Structures are given as structure tokens and as C-alpha cells.
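Note that one protein chain is taken out, while the other chains of the complex remain in position.
Chain naming follows the written order as A and B, and within any one chain the residues start at number 1.
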Amino acid sequence: MSPLLDVEDLQVELITGAEIVRAVDGVSFTVRSGETVTLIGESGSGKSTTAMGILGLLPAGLAVLSGSARFCLPGGRAVDVVADPDAVRTVRGHGVSLVPQDPMTALSPVHPIGRQLGDALRLRQPGLSRAQVREHGVALLDQVHIPRAGTQWDAYPHQLSGGMLQRVLIAIALAGEPALLVADEPTSALDVTVQAGILDLLMELQERTGIGILLITHDLGVARLVSDRIHVMRHGRFVESGEVEQVVDAPREEYTRDLLAAVPALGEWDDAERNETEASA
Amino acid sequence: MLRYLGLRIGQGLLTVFLTVSTVFLLVRLAPGDPAAAYAGPTATTEDLERVRAQFGLDQPLLAQYGVFLRNLVQGDLGTSYSFQAPALDVVLGRLPYTTTLATSAILLTTVVAVPLGVWMARRADTMRELAGNMVTIAGQSMPDFWSGIMLLTLFAVAVPILPASGFATWGGLVLPTVTIAILQVALISRLVRREMVAALGTPYLSVARSRGFGEGTLIWRYAMANSAIPVLTALGTRFAAMLNGVVVVEVVFSWPGVGSLVVRALETRDYPLIQATVLVTAALAIGVQLLVDLAYPLLDPRVRLGKVASS
Partner (left out) sequence: MSAVLPSVERPSAVTPALRAAAPAVRRARTLRIKTWIGLVCTAVVVLPVVMASLLPLPGPDTQDLSARRLPPLTDGHLFGTDQLGRDLLSRVLHGGQVSLLVGLLAVLTSGLIGLALGALAGYLGGWVDGVASRLAEAQMALPLLMMLLLVVALFGSSVPVITAVIPLAQWPEVFRLTRSLVLVERGKPYIDAARVLGLHRITILYRHVLPNVVRPVSLVVLLLLAQAVLLESALSYLGAGPERPFATWGRIVSDGQDYVTTSWWIATLPGLVIVLLVVGVNLLGDGLRDRSRRPRTSGGKA
């Protein structure tokens, strides 16, 4: 079976007035059903730009894509969104869904969440009545473990916490019945305690429905938990790629090693070192 | 919420009070005898005496203020000698003409400015938008007396399809409305453009686009709903400003509203009438503005419902 997403030699250039920035400089990867592929890197490495570029969500006229990014989703024909940019509309919300980065700004503040979820449902199933939409929607909210989904249906985004909002966003993403989920730093804006819940939810969904997940993150802990395969990204290129155990436990490249070592570790107070730094200040 | 309401109403009353007091002070600070100002150039000595007694003009300033306020509360704003009638009645009689004009102008503005603003926002920074931009700046830069005269000449005199003055028929409403609307459309369409461009650049719009919504839905449902609140409040503010800003247009088209009334009152030095006009229009404008300010929290769910944390 062909992969849900097949990216080959993707290049994204951004026209910012005076200069042209090559944010993504030739990356290739695939995502298949049932697996989680992670792009990991620091800020500015190009990982989010890759995901947004593939989905056609970079500001119009700003980004120029080259290479290829082929979607092969069930129920639709294969589509290369770089060769045929307009075709991205046939896959967005119809097999590929986005889970965005900051839940607090990802929803329209003046519409209730039920309305926004309902709108997404109606896109897939235009014939539904209001009652049916609400029924399906509340069921989705239940699926993502939102308590008292019936009352939350009429709530506004600002009335919910970050964790709850992210669950709502996942529910809206699911309304499109996706085969592929693109999760752009889904937990970066959340508290650590809430992060685990979201990641659990994503894994549960993957087990249950077999969706593929393209995960973007800068957090090694997150990557380690949920990924099958990892691509380490730096300055728009992949520095290292492989099965997650191999990359994390036995990194081949120096950059990967530095990245792994950069996680602060709890250790003993080293008084000698601290006194030294104080004296030289 | 209630506290906010109370605060705004208090501020509104304070401003009306301030306007009232300013008018009071101005008439008394100006050179010349206030009694002569109130009684008019054809006053006799008896008239002057009467006016002095009515307004307490021979008493100390603070006492005068008291008399002034007392009269005000009773609805007595003096007698217009050029109309030979209570000033307040004269003003209230002409008020409906001004409000009709302002209403039709705001409706025309809304119908034209919103689509225009959206059009400009969708083509932001293109040459076509630059042209649109220049047109709106031109609209903003035309003195209303001039555009009024130009329209009058073109459509009422050179090509006599519309009445030139007055309110004899509904057709007479057209030219003054269009004249006022030129400036308002310019201002509102630029606001709509700004708000739309901002809304189109927000994360939630990008996310909505990823769901598969068409451009139409994105613009008219999501972006518009978010832009609506500042635009609606701006329209309300413009309406309030129009109530005392259409003076010039009323003069050009001989429109029988409070604007032309004030000008005529100034020409005849009819101070009770001037005072009454300023007070009534100020109070009305401030009142409308207050309603607009109060409406804002009702429209924006973030303010209306406050922040409720739930887990």
C-alpha cells in the first residue's frame, strides 16, 4: 500500500522583501497508516514550515515550493500538492487534518466551540440536521474525553483551559474523518501535566482507527514517547533519520548527540563550580 | 459587567454635565453683556431686566450656575427671540430632520463600505487596492461643503433629476445623504479593510482553512464575525458624530435640521437658541455614543461572559 504522504526533495523558499530565505532545503520522508513520524528540531529548523507548506497554509505569495509532496488518501486519488497547488483543497479536511500549535488562538473567539465543530462536521456530511450535527459533535467531544460535553457545546473558547481546547481541536480534526493527522507541536503550549493526556489521546486514536500521524515537535521527551520514526532537522535539512530507538539510543551524528545532551538533568549542587561563576561575575 | 455599565453611564452623565457647564461659562466669559446676548439686539431695557432676572445674571457666578441648572432640569432653556418660541421646542422640532439624514447616511455607508473594505482586504497591496485606497483617501479629503456643492450642481442643476434643497419629497434626501456618505464610506471601508486583513492573518483563520472551508466561508463567516464588533461600534460612533457634524451639509442643501438651525442662530446672535441646540445635540450624541460603548461588551462574548476556567 502506498504511503499516505510521500515527500521527496521538498524545498520551501520564503520571499521576505529584501531576501529569499530557504526555510526547507530538500527533505524527503514518508508517513504510512498506523505509524507516527516525527520531525524534531530547534526553533527555526524548518519543521513547522515543512508541515504548513505541505498543507498549503503558508501565506499566499510568501512561500515558493518545489520538489514533490504526494498525498495518497483512501477514497481519493493521489495528489501532488507542489505540482498542483490548488489540489491541496481536495485533501485539507478530506483525509488530512491539522492539530495546531497554540490552542488558545486556534479557534474563532466569537463563535461557540459547538458551532465550529458543527461547521466542520457539516463539511463532510452536508445533509445533517442541526440535531444530528449536535449529536455527532457531542459524541466526538466524548471521544476526546471532554467532560460534560453537552454543556461545553455552547461554550466559547475563552471559557476553556488550554488542555480542553486542544482536545476540542483534536475533535474538530477528527470531524474530517482523516487518514492522516498533522500535529504541529500539539503540546508545546500546554503544561507538562496536561501534555501526557493529549499524547495518550493521540496514541489511543491511532490504535483505534489506524490513522497516520506526522508530528512536529522540539521536545525530545514527546518524540521518544510517541514516535515510530524520527527525522532530526536543522537549518532546513534532515541531519539524521531512523527508527526512534536507534536515533535516541545510538545517535550517529554529532548534532543529534548535542540535541540529546541539551536536556537539562537533575544532579547534585556543585558548590565549587557555583562559587567560581559568582566570583567572575 | 454591571460595574462597567455603571461606570460608563456615570462617565456619560459627567460629559453631558461638562458640555453644559462649558456652554454656560463660554457665554459668560465672552466680551459683552450676557443679558444682551440672551435678549437679542432688539431688546428693550425691560427685556434686559427680565432676562437678567430669569437667568440671575446680576448674581454671583455660582448662584447663576445654580439658576442655570435649575432651569435646565425644568426644561427651560430660554426663549428664542428670532423664533419667538421656547428654544427647546424649536430645537426638538427640527431634530427629526437631522436624525433622518444621519440614519439614511449610516445605512448607505454600511451597504457600501463593508463590501468595499472586504474587496480591498482581499486584494491587499495590489495595484488595484492602491487605486481603491487612493479613492477612499480622496473621499476622506473632500470638504463636505465642496462635495455637496459639486453634487448639487451636477445632479440638481446641470442635470435636474434631484431636488436641490429642502425635504419636500423623499428625493431631497438623496444628495445630502450621498454627500455625508462620501466621508463616512472612506473611513469605514478603511477600518473594514484593516480589521479584515488582521482577521485573515490570524492563526484561527489558518486553522479553519486547514479544515477545508472555502474562501467564501472563511471571509464571510469567520473573518467577518470577528471584524464585525469593531466595525459596528465604529458605525455607532460615526452616527453619534453625525448628529452634530452635519451642520455644513444641512446648510448647503437647506436641510431643515438642527445644523442649519445653529448656523442661522449664530447669524442672528440668538443665544438661547444656540445654547439649546448645542445642549440637545451634545446630549444626544453623548447618549448614542454611550449606547455604543455599552453595546460592545454585549457583542463580544469574551467580555460578556468573562473568563471562566474549567478543566
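We adopt the following convention: a residue touches a chain if its C-beta (ideal position, glycine included) is under 8 Å from a C-beta of that chain, and two chains touch if they have at least 3 such contacts.
In this text, all values refer to a predicted model and were calculated from it rather than measured experimentally.
Asker: Out of A:94, A:115, A:167 or A:218, which is the one that touches the chain we can't see?
Answerer: Here the residue in touch with the unshown chain is A:218.
Asker: With respect to the chain omitted from the figure, which of B:19, B:99 or B:217 is a touching residue?
Answerer: That would be B:19, which touches the missing chain.
Asker: Can you list where chain B touches the absent chain?
Answerer: Within chain B, the residues that touch the unshown chain are 11-12, 14-15, 18-19, 22-23, 26-27, 29-31, 37, 124-127, 129-130, 133-134, 137-138, 140-146, 149-150, 152-153, 157-158, 243-245, 247-248, 251-252, 262-263, 266-267, 269, 274, 277-278, 281-282, 285-286, 289.
Asker: To test your reading of the contact rule: which positions on chain A touch the chain that is missing from view?
Answerer: Its contact residues with the unshown chain are 9, 11, 13-26, 41-49, 59-62, 64-66, 216, 218, 229, 236-243, 252-253.
Heads up, the rule we're going with is that only the chains that are shown with their structure count from here on.
Asker: Chain A touches which residues of chain B in the complex?
Answerer: It is residues 201-213, 217, 221-222, 225-226, 228-229, 300-302, 305, 307-311 of chain B that touch chain A.
Asker: Report the residues of chain A in contact with chain B in the complex, numbered from low to high.
Answerer: Chain A residues touching chain B: 55, 57, 59, 89, 92-94, 97-98, 100-102, 105-112, 116, 119-120, 123, 155-156, 158-161, 163-164, 169, 172, 175-176.
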